[in-house]
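The complex is shown incomplete by one protein chain, all other protein chains being positioned as in the whole.
All chains are identified by letter, namely A, B and C, in their written order; residue positions are counted from 1 within each chain.
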Amino acid sequence: MRYREMKYSFRNDYSEMCHPEIMTALIEAKNEQNVGYGLDIHTDNAKLLIREKLECENCDIHFVTGGTQANVSVISYALRAFEAVLACESGHINVHETGAIEATGHKVYTVKGRNGKLYPSDITKSLKYHQDEHMVKIGMVYISQSTEIGTVYTYDELRALYNCCKENNLYLYIDGARLSSGLAASDVHFNMLKDLCDVMYIGGTKIGMLSGEGIVIFNDKLKPYFRYHIKNKGAMLAKGYVVGIQFEAAFKDDLYFKMGQHENELARFLSSELKQLGIPMLSESPTNQIFPIFNKDDVNELAKLYEFEIWEEVENQIAIRFVTSWFTTKEKCIELINDIKNLIQ
Amino acid sequence: MRYREMKYSFRNDYSEMCHPEIMTALIEAKNEQNVGYGLDIHTDNAKLLIREKLECENCDIHFVTGGTQANVSVISYALRAFEAVLACESGHINVHETGAIEATGHKVYTVKGRNGKLYPSDITKSLKYHQDEHMVKIGMVYISQSTEIGTVYTYDELRALYNCCKENNLYLYIDGARLSSGLAASDVHFNMLKDLCDVMYIGGTKIGMLSGEGIVIFNDKLKPYFRYHIKNKGAMLAKGYVVGIQFEAAFKDDLYFKMGQHENELARFLSSELKQLGIPMLSESPTNQIFPIFNKDDVNELAKLYEFEIWEEVENQIAIRFVTSWFTTKEKCIELINDIKNLIQ
Amino acid sequence: MRYREMKYSFRNDYSEMCHPEIMTALIEAKNEQNVGYGLDIHTDNAKLLIREKLECENCDIHFVTGGTQANVSVISYALRAFEAVLACESGHINVHETGAIEATGHKVYTVKGRNGKLYPSDITKSLKYHQDEHMVKIGMVYISQSTEIGTVYTYDELRALYNCCKENNLYLYIDGARLSSGLAASDVHFNMLKDLCDVMYIGGTKIGMLSGEGIVIFNDKLKPYFRYHIKNKGAMLAKGYVVGIQFEAAFKDDLYFKMGQHENELARFLSSELKQLGIPMLSESPTNQIFPIFNKDDVNELAKLYEFEIWEEVENQIAIRFVTSWFTTKEKCIELINDIKNLIQ
Partner (left out) sequence: MRYREMKYSFRNDYSEMCHPEIMTALIEAKNEQNVGYGLDIHTDNAKLLIREKLECENCDIHFVTGGTQANVSVISYALRAFEAVLACESGHINVHETGAIEATGHKVYTVKGRNGKLYPSDITKSLKYHQDEHMVKIGMVYISQSTEIGTVYTYDELRALYNCCKENNLYLYIDGARLSSGLAASDVHFNMLKDLCDVMYIGGTKIGMLSGEGIVIFNDKLKPYFRYHIKNKGAMLAKGYVVGIQFEAAFKDDLYFKMGQHENELARFLSSELKQLGIPMLSESPTNQIFPIFNKDDVNELAKLYEFEIWEEVENQIAIRFVTSWFTTKEKCIELINDIKNLIQ
């Protein structure tokens, strides 16, 4: 059997198993017997805790194991056959889900947006364009908090977007794959979300859990028989309590929110140090993904020391992506900064 | 927060987290960084180990997180739009997946079968019935080993079935949700499977893992771009190494096979003790599911002491289901027998 | 170029173009310009006429070009992803649409039924069987009037069935591919249908039109945005007026109903003459399909003279199908009877 030496990785936030407190919770349950399919006491507790933090008793919560599953389950439930979901061109459902939404029969209609974000004018323009039965009907708006390029919606932006959706009879869905990081970097608090969208998911895979995402449904119209739909989409887990236990642990003492704060702090530290070194950034990201720009030789050298993602070419230079996670330490960030210093001097 | 007292459960084989050796493997990896999406070294090792046990170097292996996901991924990949999969009426894809196969566009064409099993005559009759383009074309045959009612295919039965499939240009697919138990109860050995089907999955969720199923593709026609298909079906796990680590542990020292043997032994023990008490059985099951028949009052009393499934009414009596797992102990089986003795005397 | 001599055909009711009055209506419109997509005046008139005959002002009517299109459009509109349609095993959507319903994502759940018909007990048993989210949810009941084997529902049967559907929150859908023939043979009148189902289609292809089926929606829940859905299913015709003109002609002077009466009269004539010759029938069909049973040699001889369908083997004999249409004449029926007389004597 082979074992691979791996460089320290800033590639993404799903390279490490799970936060120690979550692992502990799993270990503690190792001799339990639990009912299957998410009908267990841990899942119940996780739902109670999330509802408490949301200050919302009436939302429905369902756990699935991955972001694409969450997106597929929610979007295909909400839309009728002839309806499309509106998203940014950079939206995860448009780019990085191998047509999973279309596989359930729905067009992902995209607009350019700005900084990875949609604005009310994007919605109204899209609606105006789709005038009759020869074109799809827009039924839902999909956004991410934080976005695929690390930006966040402010409260005012989200409020305006949701108002626009309500005026136009559209569902607003928030993909919260990195919700913890998004919340820690914006003036949108967790308990405000119930008034800012119809449905969202609380990402676990990218926020310190083995796997698991919690779909939260605020709008009553999206609630009936949702468990049937999850099962129909292959997203119902027999050992649902494995996800329930993790969300129970993550929401018992604000661990979920602390992980996002930790990520953001380290990313901001990295970002400010890099700027001091004169390294330009592709974008202003206040969250756990940052996009410094290096020349090609430096990228090649850096790649001998660290794992990271090549993002895109920028005028003969290369933007790369560093991602911090619950696992990332300040020490490793300092090492990285020092290695970069040596490299560029 | 509420905590629920739970009676000891013989309800199913997914009530308990995972075998201690598998938990240990997960804990050991807690400080690792691994590449995502199943491209990590643990997943590689798991594949190597499975190929070794199969004595088959050329099969493709892909891990997903649930049985329905595995079935959906395999069946919808293999079939063209107008093709159907043939299954027993009792087949899991027909009864208990909430139309997940149909949701990908394919009819599940069913025949009655015998003892939960299909026979070559079922196939040839089905083919004869589907004569032209006004009817679906049968493209794949779906069976389970062990079956949904605990029976197993013998080597000769499986050989005959696969020969029939090959003669008729059909794929044969084995749902191995309980493969370990099925193998331990039949003369079909793991390394024979490469010659007895085109594709199968090795069940982990019901055999001592947190979750995870290993799809094994023998037929070259079913291999190209399968990773795209898994992603398209929402079944690709970002933290794929979490499943990889578990399969690595399960196949390092025959743990996977031992768990099935353990289950079957306890089920046979239960079964023979119950027969000695004069309790009739719904069927002869050599695997980890058994179906004793009690009168209704006894079922009600027993339900105060244990968790189990009500299976079906049988002439004013009730067949219930006991399932054993890696977690079940002989002590608990003896307790159960004693409680039943007290009950019926 | 080759031309084929064809024997006189009793094979089906779609072997001949269209009734002369319908052809005349088409020819009269040959120099018109009409708006596309069914928004023309002829289509409007056809809808008015149908609503008048139905004595129902509030139903929505949409024309498509084939029965499978109508079935696909209606069923996939009415059902949510995890819902199934209940049908007889012999139902057209189950047997003869090459999985078109499943291709839109829905299971066709079947029961045996009696004489090609469903009864309330079939519904209640099916509902009882589907208990939780691991199984599909029955959302709609599909029946045909007349049925695939020529039988018809009486008013009382249909009333009981629809009541049962309403009590159980199910849609009832009538496939009226041969509605004209079905109505002419039962005590169900056209204007009763509004109170006996939620949606139906009025078959044109098998009742004297070039092609075209009129979907009639009584239940308000099935109305919104239905045109979008038809387009999404590829069933919206650019030259919708071609179908509109035909339905206008068929409903102007009861032609639609007369064609069914004509068919049934000739089928009954055939049927009674054959019985007088001592020829047994597979079933009692009061509509335009009859199923006499002959020995194999006679079938072979008859096949030299006429086109007809081989239906099924019945104890070493063969049931064949004769179908009458608007085109069939009494003279040809007498010829057929005489040829059969000569054959069997």
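Of note:
Everything that follows uses one rule, which is that a residue touches a chain if its C-beta (ideal position, glycine included) is under 8 Å from a C-beta of that chain, and two chains touch if they have at least 3 such contacts.
Every value quoted in this text rests on a predicted model; they were computed, and no experiment measured them.
Shown chains touched by the missing chain in the whole complex: A, B, C. Across A:7, A:30, A:134 or A:296, the residue that sits in touch with the chain not pictured is A:134. Only one of C:16, C:284 or C:312 touches the chain withheld from this view, namely C:16.
The chain omitted from view is touched by exactly one of C:67, C:91 or C:260, namely C:67.
Note on the undisplayed chain: of the listed residues C:232, C:264, C:287 or C:324, the one touching it is C:232.
One chain is missing from the display, and on chain C it is touched by residues 1-4, 6, 8-9, 11-12, 14-18, 20, 23, 26-27, 29-36, 41, 44-45, 48-49, 65-69, 71-72, 97-100, 103-104, 205-206, 210-211, 228, 231-239, 242, 307, 327. In the full complex, chain B touches the hidden chain at residues 37, 76-77, 80-82, 104-105, 133-134, 136-137, 225, 227-233, 236.
Although one chain is hidden here, its contacts on chain A can still be listed: residues 81-84, 95-99, 102-108, 133-136.
In this text, only the chains that are shown with their structure count from here on.
When each chain is reduced to the average of its Cα atoms, C sits farthest from chain B.
Centrality annotation: B (chain centre taken as mean Cα position, compared with the mean over all protein Cα atoms).
Each chain gets one centre point, the mean of its Cα atoms, and the points for chain A and chain B are 33 Å apart. Remark: chain B and chain C have CA centroids separated by 43 Å (rounded to whole angstrom).
Our note on geometry: chain A versus chain C, Cα centroid distance of 51 Å, whole angstroms.
In chain A, 104, 228, 231-233, 236 are the positions where the chain touches two or more neighbouring chains simultaneously.
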